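Excluded from the complex is one protein chain; the other protein chains are retained at their positions.
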Amino acid sequence: MGSRAGTAGYDMSIVFSPQGKLYQVEYAFKAIKSGGLTSIGIRGKECVVVAGQKKIPDKLIDPSTVTSIYKITDYIGCIETGIVPDAKLHVSRARQDAAAFHHKFGYQIQPNFMAKKVADYAQLSTQHASARPLGVSMILIGIDDDLGPQLFKMDPSGAYFGYKATGAGEKEQEATNFLEKKFKSNPQLTQDETIQLAISTLQNVLGADLKASDIEIGICTMEKRKFTLLTESEIDSQLTKLAERD
Amino acid sequence: MGSRAGTAGYDMSIVFSPQGKLYQVEYAFKAIKSGGLTSIGIRGKECVVVAGQKKIPDKLIDPSTVTSIYKITDYIGCIETGIVPDAKLHVSRARQDAAAFHHKFGYQIQPNFMAKKVADYAQLSTQHASARPLGVSMILIGIDDDLGPQLFKMDPSGAYFGYKATGAGEKEQEATNFLEKKFKSNPQLTQDETIQLAISTLQNVLGADLKASDIEIGICTMEKRKFTLLTESEIDSQLTKLAERD
Amino acid sequence: MGSRAGTAGYDMSIVFSPQGKLYQVEYAFKAIKSGGLTSIGIRGKECVVVAGQKKIPDKLIDPSTVTSIYKITDYIGCIETGIVPDAKLHVSRARQDAAAFHHKFGYQIQPNFMAKKVADYAQLSTQHASARPLGVSMILIGIDDDLGPQLFKMDPSGAYFGYKATGAGEKEQEATNFLEKKFKSNPQLTQDETIQLAISTLQNVLGADLKASDIEIGICTMEKRKFTLLTESEIDSQLTKLAERD
Amino acid sequence: MGSRAGTAGYDMSIVFSPQGKLYQVEYAFKAIKSGGLTSIGIRGKECVVVAGQKKIPDKLIDPSTVTSIYKITDYIGCIETGIVPDAKLHVSRARQDAAAFHHKFGYQIQPNFMAKKVADYAQLSTQHASARPLGVSMILIGIDDDLGPQLFKMDPSGAYFGYKATGAGEKEQEATNFLEKKFKSNPQLTQDETIQLAISTLQNVLGADLKASDIEIGICTMEKRKFTLLTESEIDSQLTKLAERD
Amino acid sequence: MGSRAGTAGYDMSIVFSPQGKLYQVEYAFKAIKSGGLTSIGIRGKECVVVAGQKKIPDKLIDPSTVTSIYKITDYIGCIETGIVPDAKLHVSRARQDAAAFHHKFGYQIQPNFMAKKVADYAQLSTQHASARPLGVSMILIGIDDDLGPQLFKMDPSGAYFGYKATGAGEKEQEATNFLEKKFKSNPQLTQDETIQLAISTLQNVLGADLKASDIEIGICTMEKRKFTLLTESEIDSQLTKLAERD
Amino acid sequence: MGSRAGTAGYDMSIVFSPQGKLYQVEYAFKAIKSGGLTSIGIRGKECVVVAGQKKIPDKLIDPSTVTSIYKITDYIGCIETGIVPDAKLHVSRARQDAAAFHHKFGYQIQPNFMAKKVADYAQLSTQHASARPLGVSMILIGIDDDLGPQLFKMDPSGAYFGYKATGAGEKEQEATNFLEKKFKSNPQLTQDETIQLAISTLQNVLGADLKASDIEIGICTMEKRKFTLLTESEIDSQLTKLAERD
Partner (left out) sequence: MGSRAGTAGYDMSIVFSPQGKLYQVEYAFKAIKSGGLTSIGIRGKECVVVAGQKKIPDKLIDPSTVTSIYKITDYIGCIETGIVPDAKLHVSRARQDAAAFHHKFGYQIQPNFMAKKVADYAQLSTQHASARPLGVSMILIGIDDDLGPQLFKMDPSGAYFGYKATGAGEKEQEATNFLEKKFKSNPQLTQDETIQLAISTLQNVLGADLKASDIEIGICTMEKRKFTLLTESEIDSQLTKLAERD
C-alpha cells in the first residue's frame, strides 16, 4: 500500500488531511490530465476563441458526434477537458442555469456570472461527502455587454479566474508557458491572429503538424456576438495563412 | 489479498483513486465482456442495422423469450450486451423516457436525444454512491428526421458516440478491427450489404459458421422508418446470398 | 478468514468485484439450493404444469398449510423454491401487481408481463444496497390469450426466460439434464403425458419412489384456462398410470 | 476472535453469507431458546389450546402482570416465547392489524390471515438492514369460520405453518418429540384430553411436577368461539383428573 | 483489547450476538447501577410508595432541585434511577403521553397503560440502530380505578412487570432479597407500615442510619388518589416511629 | 494507540461502553476545562451574581467584543465556560426558546424552566449520533417570581441543578472547595458581600490579584429584577472595598 502511506485514508472522502489538503480534488485534477487532450482559450482585441484537439478515439466513430466544444447559450460557449460524461453533465447544468436566468430576469446571463454558477457547483462537491467532484475543466468564452470579450477557466476545486489566454488538460503547463511568452508584450490580437495563435499553440505543445480535421475552434466576436464554430474549411484557410506567415 | 494491493479500497465505492480512476466503472466493463456475447451495429447508406448472437443458455428455454434486441419506440431499437436483467432495466427506462418525451412535446424522440438520456443515467451512477453502474452496453439505432440513419453506443461510464459501425461485448475489439478494415474506403452500403456485413463480422470474430437461428437482426430503413426484426427466413436468405458472394 | 481471501469484501454489499461479479446474487442462488427441495415445470401441447415435493418439515404440521405452489390470479400460478418466507413475499407482491394491473386496465395480466414484473423487483435488489436479494426462484405458468401455454422461470439475478420445461432447487441440474433428453424430439405432450413426465422427473432426480402425498401439482389447460391444483387422488391415479406405462 | 472465524462479518448485518445463510435470523432463534421458557400448542377435535409456564422471575412481582398468553381479538389468542419486550411489540402490531382489518372489511380477521400478517413483518426484518429481527416465536390459535380449530407457529425467519401440535422455546425439540408420539395415531382429542395433553407435555419435558400456579392455558372452542384463559382452579381440576388418569 | 474479545463488535450497535444477546441493553443496565443510588417501591393494602436516597452531589447545590421522584400526572408518580438527564427525558415523554391520552379520551391514563407506553419506547430503542437505549430504570406508582394500588418497574430492555415491592439501582439485589423476606407472609401493610418498610429497606441495604433529609418519599393512597411527596417533617416522624418500633 | 486501549472505539460515537460510560460526554468536559477560564456563580439573599475572567486572547482585540456573560432575556443572564463558538450557539438557542415561550404564553420564561430547556438539548446530543455534544457549561441566573434569586448550572451531559454557589471551567474544583467553606455557615449575603465573594473566589483560585478590567460580573437583584452587567468602575469600587475589608 506504499502510495497510501502519506494519505492514510484522508483521500477516501471529503475531509481535510492534517496538512489541510483535500485529496479527492487533487485526484480529480489527475483525471483531467489523464484524458490525454489539451485545450486552448485566447482573448483577442475584439474576439475570444477556444480551440482543441478533435481526436476520434475509434476510426468507426461518426466524427460529427465527437466534440469538446459546446454552446451554452447563443452568446456563450465552452471547451471541456477531462472525463467526457462528466463534461456533458457540466454543460447540461450550465445550460439549465442559463435558461433559468433568462426566464427569471428577461435578459441573457453574462459570461462572468455563468462562470460563477459553474464554479459554485464544483465548490459544493468539495465540501459535502455525497458525490465526488467532476473530473473536468471548463474554458468558457463570451462577449460581456460592458466588458467585451471574456475568457474564464473553472476547475474541480471550484476556483475560476478570468484569463487573457490559457490552456487545460494534458499539456496545460506547456501551453501556459508558450502563451505567456506571446503575451508578454500584451498584444492586441486581431481575429485572424487570435485564431492562428490558438492553432500554433496546439501545434507547438503537441509537437505535431495538425490538419484542419484534427482541430475544432469556437469563437465569439464583438461584431456578431453569437458563439459559432469554425467550419473545417475556415480552419483550413487559417492553417494556410499560418503556414505562409511563418 | 494480492489483487487489491494496487486499488487499496478505492474500488469499493464511487471515489477517485490517486491516479484519477473510477474503479467500479472499469469493473462494470468487465461484467459486460464476461457475459460471453458479441453484438454488432452498422450504418448503411439508407439503413442501419444491429445484429447479435442468439445463444440459448439452456436447450429447454423457449427461444422466442431469448433476445438481446429491443424495440424502444416504433422508430428506435437497440441491442444490449452484458448482464441481462440490467439490460431490461436499461430498456424500460429508455421506453419511459421516450413515452414521456412524446407526451410532453407531441412528436417522437430522435435517436441522438434518446442516446443522450440513456447516457445521462449512466453518468449519475458513476458520481453518486447510492447505486452501482449498470453492467450493460447499448447500441442504439434509428432514423433521424434530418440526419438519416443513426447509430450510437452507450457504456457504463456515461460516454456515448455516434458510429459508422461498432461492436460490443466479448469480441468487441476483434469486431472493431474487422469493421475498420471494411470501412477504410468509406463504403456506401446498400441494405443487403449492410445486413451481410453484420453477419460476416459476427462469423469472423466468432470463428464459426452461424445458422439463421443463431443470429438476430434489427433494422431501420429510410424507406419504412420503423424498427423491425428480420425473420429467421429473411436471415437465412441473407446467409445464402453471403455464401454465394464469397 | 481463508474463504474470504478471494472475495475481499466485495461480497458484503452490492458492488462489482474486480472480475465484474455480484457476489450477493451468487450467494442467494446458494440459499435456494440449500433449501433441499426440487421443483419442475413442463409445458405440454395444450397445458402447462408445475410439480414439486411436498415435504412436511415436522410430522405435527398440518399438511394443508405446507405448499410451494401458489395461485397468483385465477389464471396464473407458480411454484416457489428456496427460502419459504421470501417466497411468500414474492407471491404477495405478484398478487398485488396482478390486481393493480386488472384494476387499471380492466383485463387480466398475461403470464409474460407478470414474469417481467417479478423479475424487475429482483433486478432492483441487485443494484441498490438497501435490501438483500430474495433467496427464491419462481417457476410461473399460465395460458396466454394469444400464445397458449406459457412457462417462465425467474431467479435472484432478475433474469427470466420462457421454457419448454425446467427445474429449480437442489437438483436443478439433474432435472434439466433429464428433461433435455426427453425434449430432444420436441414431443407434443398430452395433459396426462405432461403430468406424468413431471412426476417421473422428480422420481428420477430424487432417486426415490414418491407417493401421492409427497407430491403437489398445479396445472393450467387451454380448455379450462384456470389454474388448479390436482387432488391427492388425481395424483394417485397418474402415479398408477405411470407405473403401468413403465 | 475464534468464534467469528467462520462467519467473518456476514453476521453483523442482513446479508447472505457465502453459504447462503442469514446469520442474524439464526441468532434470533438462539435468543428465543435462551429465554428459558417452553410453550405448547395443541389442536383438539373441537378446540385448540396454548399452554405455557408461568415462571415469576422474582417473588415480589405481582403474578397477574406476568403472562406469555395474549388475546389478539375476541376470537384469536397466542402464546409468545422469547424476549418479553419483543413479544409485547409483536402482540401490539397484531392487534392493530386485526382492528384495521375489522374496520376495513366489517368482519373478524381469520386465524390464517392473522398468521400471515405476523409472518410478513418478520420476513421484512430479515431483508432490510434497518432493524434487527424480533427474538420471539408466536403460537397462535383461533377458530376459523370454515376450517374449525386452527393452530399456527411463526418464527423470526418469517416462516409460518399450521400444526396439529407444536412446542416453542428452550425445550422445543423435546416437546415436539413427545407430541409426535402422541399424535402418531391421529387422535381426535376432546377438550379435556387436549388440555391434559398440553399439561403432561410440559411436565414431561420439564421433568417436574407442575402446580396450577406454574401453568397458564388459553383456549378456543367450537362451541364458544371466544378465546379465554383457564382459571387457576380450572387448571387445578385438570391436574387432578390427569393425576387420576395415570 | 482483552475485554472485547468475547463480544467482537456485536456490542457497538443493536444486533444480536451469536449467543442471541443484545449488548447495548446490558451496558445500559450497568449505567444504571453505576449511578450509585438505590430506589425502593412498595405496595401496601391501600397505598403505594416510592422511596429513594436524596444524595446531594455537591454541598453547594440547592437541595430543592435534586430529586429522583417525579409527578407524571396528578395521580401517577415515579422514581427514576440511573443517568439523571436520561431520567428527565423519560419523564417528559411520559407526561406528554399522559396529556395526549387525557386530551384524546377525556379521562386519566391508568398506571398499567402508562407503564406499557414507557416500556414501548424502550423496546424500540433496542431494535433500531438510530439511538442508544436510555440508561435509566423507572418505578411507577398509581391508583388504578379498578385494581387499586399499582406498582410497575420498567427497564432499558423494554420489560415491565407489576410488583408487590421492588428495588432499583446499585443495591437492587440486596433490596430485593430484603423485601422478599418481608413479603413471604404476604402482609397487608397499612400506610405507616408501607412507608416504614421503604425506609428500613433503604437503611438496611445502605448499612447506614438515614436522616429525614437523606430520603425522599412519594405516595398514592386509595383515600386521596393524588400522588404527593412526604414533607421532611412527615418523614422525620416516620423515622421516629420506626426507631420506637425496633 | 496506547491511550485508546481502554476505550476500544466506544468513544468514537454515542454508544455505551461495556462499563456503561458515554465517552463523548466525558471528552466534552475535557474541552470545557482546556479553555483555560474559570467562572463563578453565587446566590445572595436578595440577588444572584455571575463572575468570570475577562482575558483578551490578543492585545489587538476590541475588549468590548470579548465576554463570557450573555443576557438571555431582560430578566435572565448567564456565563458560559468552554468552547466560545459553542457558547454562542448555546445562548442563541436559549434566546429563541425564551422568545418563543413569551410569544406562546404571554409571560416571561422563569429561570428553572429556561434551565430545563437548555439541558434538554444537551441530553439529546448524548443519545443520538447525529451531532457531538457542545463543549460548554452554562451558569444561569435570574429572579423567579415565586422563589426569588435562582442559580443553575448545566453541563454537556444534560444534567442541571440549582446551586447556592458554584464554579465552572479550569479551576472548577478549587472554586467549589473555596465556596463550600464560605457557605458552611449558610450566610445570608448582601449584594456587596455576594459580589465581593465572587471576586475573592476568582482571586483565590487563580492565585493572582485581579484588576477591574480582568473581571466581568452580571447580576440580578430582587429590587430591580433586570439582568445587568457591572461597569468597570463599579467593579473597581468593589475591589477597593474588598481590599479594605481584608
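Should a chain be cited, it is by its letter among A, B, C, D, E and F, assigned in written order, with residues numbered from 1 in that chain.
Operating definition for what follows: a residue touches a chain if its C-beta (ideal position, glycine included) is under 8 Å from a C-beta of that chain, and two chains touch if they have at least 3 such contacts.
Nothing here was measured: the structure is a model prediction, and the numbers come from that model.
Note that of F:S92, F:N177 or F:T190, the residue touching the chain absent from this view is F:S92.
Between the chain not shown and the residues A:A99, A:A159 or A:A243, the one that touches is A:A159. Of the options A:A119, A:A168, A:I195 or A:I235, the residue whose C-beta touches the omitted chain is A:A119.
Residue-wise, the contact with the chain that is not shown comes from F:L134, picked out of F:L134, F:A159 or F:I195. In the full complex, chain F touches the omitted chain through residues 1, 3-4, 7, 11-13, 23-24, 27-34, 57-62, 64-66, 83-86, 88-89, 92, 130-135.
The chain not displayed touches chain A at residues 5, 8-10, 13-21, 43, 112, 116, 119-120, 122-124, 126-129, 151-152, 157-159, 161-166, 176, 179-180, 183.
Note that only the chains that are shown with their structure count from here on.
Contact with chain B and chain E alike is made by no chain in this entry. The set of chains in contact with chain A as well as chain D is empty.
The minimal number of chain-to-chain contact steps leading from chain B to chain F is 4.
Interface residue usage between chain C and chain D, two copies of one sequence, is largely distinct: under half of the residue numbers at the contact are used by both copies.
Between chain A and chain E, the centres computed from C-alpha atoms are 70 Å apart. Spacing of chain B relative to chain C, judged by their CA centroids, is 31 angstrom.
Multi-chain contact residues of chain F (touching two or more other chains): none found.
Every pair of chains in contact is given here: A-B, B-C, C-D, D-E, E-F.
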